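With one protein chain withheld, the remaining protein chains of the complex are depicted in position.
Right after this comes subunit A.
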Amino acid sequence: MAARGRCPECGSEALVEDSHYAQQQLVCASCGCVVSEGLLTTTYTEEEQLREVAYSQSTGQKEQLSRCLQRGIRRVQDLCKVLQLPGAFEETSVSYFQRALQHPRFHLLSLEKKELLGGCCVFVTCRQHNWPLTMGTICSLLYAKQELFAGVFLSLQKELGLSVPALSLADLVKTHLNGFRLCQRPADVPAPFVEDKEQLVTRTLQLVELAGETWLVTGRHPLPIVTAAAFLAWQSLRPCPRLSCSLARFCQLADLDLPPPARLRLSELLDVLLRMASQLAWLRVFRLDKKSVVKHVGDLLQHRIFLLRNAFCQEGEEERGEADPGQGPPPAQQKGHPSERSGRRPLLPPCLLKPRKRLRTAAPSAWEAAVTGDEPISDGEIEQYLRSPEEIRAFRRAKAWQ
């Protein structure tokens, strides 16, 4: 086979690839000068095949990495492909993974945890780029226990010194509702249940924001709140046919998971909405309950700033409002009137409103406060902790000491 090019000596075009022992050479057929030798070939040695070899294969790049690292990198890349992440995420995750495996702490991890390490790197990368990925998703993809994942994640964060920004709830809402089946039109769903995605997402976002302002989000798992808010939003967009649908059925139809705390979040959110509704002039005539308030969610959300200010007092402040048309019953005193629905209650997280634990203030006794640490210890006190000889004999007989 004649290679292209010209011989620099005689100018002929008849260049032949020939091998001198093991070395490839490009030789001019007419004058015999060697044009070049030892070319890096990009084809297999079987020239008839003429297949291109990838750079990574021909240069032995992969052999430099340990097999464990190779496997881990491949797993990270697969994860990124499954989650359909942009290409830059993959490179970042792989680089984190390589850095982590070099750390002595992660070098000797059990195989199970090394598998999780790849998932952690992907998770960290997504968080850093504000890509809303929950730990639950990664754990289900890796078939991992969440406690194990949490441990590896925290140690990865500490060892590599990575700063992981917080999960943005707004993005989470959008991605969580992406697979919302009720926005498409499947056959088994009755017509009034189908909903437009844009509207649903907007209203869910507003409800989640409201939950955030009223302390329902801080410290809690984000997904149940998103689920509860989505359910409320969906119901309120067309209340009449949808009020009869329960949360469980909704999640089943929409192909969403129903996490157990979602019911509690839903009732908390409804409670907040009811309090706000009590401050709205044209709703005060109705005796609203948790079902009927759903119909008015739109109005409540529209005036939420005003309603929040009126429905909830701040402790320690005299919120004697401006001349608003919706003042109605005078705001309850700061520390009282829990019975009236329309009374103002302080805007506090639920754990402070309903403390489950009795505050045990173990006041230290006078003796304990006066301990110096160097007091004499009486023999009698120590004797009480020692067994008498009869007891020892009895124990020796009774128990066979290993």
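Here is the rule we use: a contact is a pair of C-beta atoms (placed from the backbone, for glycine too) under 8 Å apart; a residue touches a chain by one contact, two chains touch by 3 or more; residues count from 1.
Quick note on the criterion: contacts and distances are computed from a predicted model.
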Among "3-isopropylmalate dehydratase", "Aminotransferase ALD1", "TBP protein" or "GPI-anchor transamidase", UniProt's protein name for the complex chain that is not shown is "TBP protein"
Sole touch to the unshown chain from A:A166, A:C240 or A:V285: residue A:A166
Touch assignment to the omitted chain, from A:T134, A:S278 or A:N310, lands on A:T134
Residues on subunit A facing the left-out chain by the touch rule are 134-136, 146, 150, 153-154, 157, 163-167, 212, 215, 217-222, 314-316, 335, 346-349, 351-352, 359, 361, 363-364, 368-375, 377, 381-387, 391-392, 395-396, 401-402
